[in-house]
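With one protein chain withheld, the remaining protein chains of the complex are depicted in position.
Presenting chain A:
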Amino acid sequence: MPLELFLDLYSPPCRAIYIFAKKNGIPFEFRPVELGRGEHLKPEFLKVNPLGKVPALRDGDFLLAESVAILLYLSRKYQTAPYWYPPDLQARARVDEYLAWQHTAIQLPATNVYLCKSLLPHFSGQPVDTVRLDRLLGKLKPALQHLDQEVLAAKPFLATEQVSLADLMAFTELMQPTAVGCDLFRDWPRLAAWRARVEAALGPELVQDAHKLVLQPRDPRDAQQDPRLAQELVHRLQERLS
């Protein structure tokens, strides 16, 4: 049984893993998990990841959750090029530092912006709550400022002189709100330049391929397919964003 990756390309960490596997020629079976249909909450998927989240990995009998853990696993098992997770003590520590920090500093607030701008309006049929959106963007601002003015002032990529797992994760996260009209790069020139560098390093075609889904406007008819699910999702989203 080949490696299986359970992914929804609407999810930034899933895109990071997708890009990483493709870029490194890692053979895998793509197992789609449609978050919009609540597939991550169904019993079949919970057997793979009881945490009910994507991405997830299955390698024979071995199950693994958490994108950071999955990226590290793949880099070790398939012995990918050292720049992804550099062997030098301090360089590696910089990558670790970003991968730890980003959970609460980037992923959480960036996801909330995306949920407010795209997912909640899509499922509720209501227009975007712009007051709430501004508040949520405000929460992301200190992290973007830190990256633009402190981290990228000293080097071309987030951890070292070359692209690494840190850049990969950051890129797909920051693309999330950007893809739906909240351009996070607009006010931050170093971040914008970094984005271009990362895209070039990953390969523009691969980046485009991975982001095709999130860049497309959602079809409003999708939300009406299962009104009960839509209502449940709206309730969860309201709670999360309040």
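Here is the rule we use: a contact is a pair of C-beta atoms (placed from the backbone, for glycine too) under 8 Å apart; a residue touches a chain by one contact, two chains touch by 3 or more; residues count from 1.
The definition used in the following text is that contacts and distances are computed from a predicted model.
Only one chain is not pictured, and the protein name UniProt records for it, out of "U7 snRNA-associated Sm-like LSm10", "N-alpha-acetyltransferase 20", "Glutathione S-transferase theta-4" or "serine--tRNA ligase", is "Glutathione S-transferase theta-4".
Residue in contact with the omitted chain (choice from A:L3, A:L41 or A:L64): A:L64.
Looking at A:K22, A:R92 or A:R132, the residue that reaches the missing chain in the full complex is A:R92. Of the listed positions A:L3, A:L35 or A:L108, the one in contact with the omitted chain in the full complex is A:L108.
Counting the whole complex, the residues of chain A in touch with the unshown chain are 50-51, 62, 64-69, 72-73, 76-77, 89-90, 92-94, 96-97, 99-101, 103-104, 108, 146, 150.
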